[in-house]
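Below is a structure I'd like to ask you about.
Taken from a larger complex, these chains appear in their original positions, while the remainder are omitted.
By letter and in written order, the chains are A and B; residue numbering begins at 1 in each of them.
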Amino acid sequence: MSAQPVRLGIAGLGRLGRRHAENLARRVAGVELLAACSPIEDELRWANTHLGIAHCYRDYADLLRHPGLDAVFLVTPTTLHATQITQALAAGKHVFCEKPLSLDLGDCERVKQAAAQQPHLHVMIGFVRRFDASYRDAYTRITQGGIGTPFLVRAQTCDRLDPGGAFVQFAASSGGIFLDCSVHDIDLARWLLGAPRALRAFAIGTNAVYPKLREFGDVDNGLALCEFDGGKLACFYASRTMAHGHDTWTEVVGTSGKLVIGRDARPNQVETSDDSGTHFDVVQDFYARFADAFVAEAIAFIAAVRGEQSLPLTLADATEATRIGQALAQAQRERRIVDIVD
Amino acid sequence: MSAQPVRLGIAGLGRLGRRHAENLARRVAGVELLAACSPIEDELRWANTHLGIAHCYRDYADLLRHPGLDAVFLVTPTTLHATQITQALAAGKHVFCEKPLSLDLGDCERVKQAAAQQPHLHVMIGFVRRFDASYRDAYTRITQGGIGTPFLVRAQTCDRLDPGGAFVQFAASSGGIFLDCSVHDIDLARWLLGAPRALRAFAIGTNAVYPKLREFGDVDNGLALCEFDGGKLACFYASRTMAHGHDTWTEVVGTSGKLVIGRDARPNQVETSDDSGTHFDVVQDFYARFADAFVAEAIAFIAAVRGEQSLPLTLADATEATRIGQALAQAQRERRIVDIVD
């Protein structure tokens, strides 16, 4: 606690942005959240009233000009990520940015280059599952040889069905289910398999509940296979239509054992038995599942900015996740195998 | 298959009796079920038509006189057990008898004496759980030191709530919930703890759903504690009012580990998830839980009669189960600690 706190500004105060802001204000030590930026007046008022943030800006450029700011937290639309990261780097700020880095590989490369020119500045993309205690435990067990050589990952990101289908309005810009949902699983597969090079991908999908997604070439349930070099394999399942909750888990198979992470994640530890059997609830959304991981992620970023530890994931990792996600999306849309050149 | 089959008669063809008969006719090798006895014409007709049993008697004495019979299977009311076993022994037959041996300790002792005078005849009381694959596996692990020295058993026998309350009509003769339900748990506790001597007992109960049981001094939910020598302890829970099914399990705690047997027993391996969460069914009655154990029990008895292996439990075991069960019942009725003298 001896060093100066990291002075931080946050851009984007939507649902996830407000949660990041609350974590930074209350659950992360060594940081001072002193400025916020949003185009929406109500959100800024919330930041001021609820978190006591004195400096509120409607314009991102003004946020970057706020005196003494060390770093920015970007919880803005994906289409703005690349530009805003580059601007922040140009202004000499460390950057945390929500996933994905970008849906455009050219943008990814440009951000990598901009960051490479400022090696003293930290840039981290929020692949939050890497900071979940269960995934960290699994990673440790794997690197200690607990399952022999890992060679296969099965992972799924399945959202609860939204009867209103509000998410459909974002379909045009989401990049499709594989870039929106599976990108987490892609990152985990690469991490847990030791970052092998992706070779080719195939994917299929269906519109079981939301036919309107077809207009965007998108599906509400998708299955994908990906081959990596060294005989490593991955299988991804993404869905928008789970009736029971957010059902996200990962399996890693090795030559002498396997690990499963997060199966049947429950919101609490209550089980009820009545005349229709035994029941338990399932977490309803990604935030309920990964609330602690969002805090751990922010702590890790601040620690890196303070020079206490290195960043656990790089812009190259984020670029590969986009590269593979795009291949899956293309394979599903074009009904063909997509070779991945990197 | 070289030896002659054991020629067997069964007495009692109620619900459980018919299941024993079907097992003996179809799932147990080395036995010929050739005679049956029941006071109810329909039951005998079923035995003849359904199982092809040619010789049907309404009188137990006639069954015992059937030429060439080696052994009898008694699935008759508890009040008849002691007399019928003694009669069968006098007629030179091996005897399998459903639990409990008797609710009367004097009867238990008389049967023990009668059997002791005919050491070449086998008498086994059907404590079926000892033959369940899971309990056998647990027993093996314990005797191999898998949990260190076992010193505490918690066991429960909880029946599904019967909205009609048909079982209440048997309350006058059941001996109460501890002799009717917990007697299995008492036998398991003695078996899994290494047959220590019981010292004293205490029990409490309530009538949560069936107030009519009070007329018989009985309860629909009972909790009991029992102390054994050597610092060994047991806790029993018995219930008639489980909304979800037959919920029967056992925990054995040792100095270096513990075992749980049969928790959340399901009728099959299906789990459903829908908008009210994740669900699984629970077995609905003791027969669904222990169907295979009833077959294994009959196989073990026949093997003993054929001289292929010794009986896994004795009349002394059955007597101790009654002794402890009576102490629990007395403690609950009289609201006092009962010393168990044996």
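As a working rule, a contact is a pair of C-beta atoms (placed from the backbone, for glycine too) under 8 Å apart; a residue touches a chain by one contact, two chains touch by 3 or more.
As the structure is a prediction and not an experimental result, all values here were calculated from the model.
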{"item": "Given 2 visible subunits, total identical subunits the whole complex contains", "value": "4"}
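By our rule, only the chains that are shown with their structure count from here on.
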{"item": "Size of the rotation, in steps of 5 degrees, that lays the CA trace of subunit A over subunit B", "value": "180"}
{"item": "Interchain centroid distance [CA atoms averaged], subunit A/subunit B, Å", "value": "57"}
{"item": "Contact footprint of subunit B on subunit A as seen in their complex", "value": "161, 242-245, 247, 264, 273-282"}
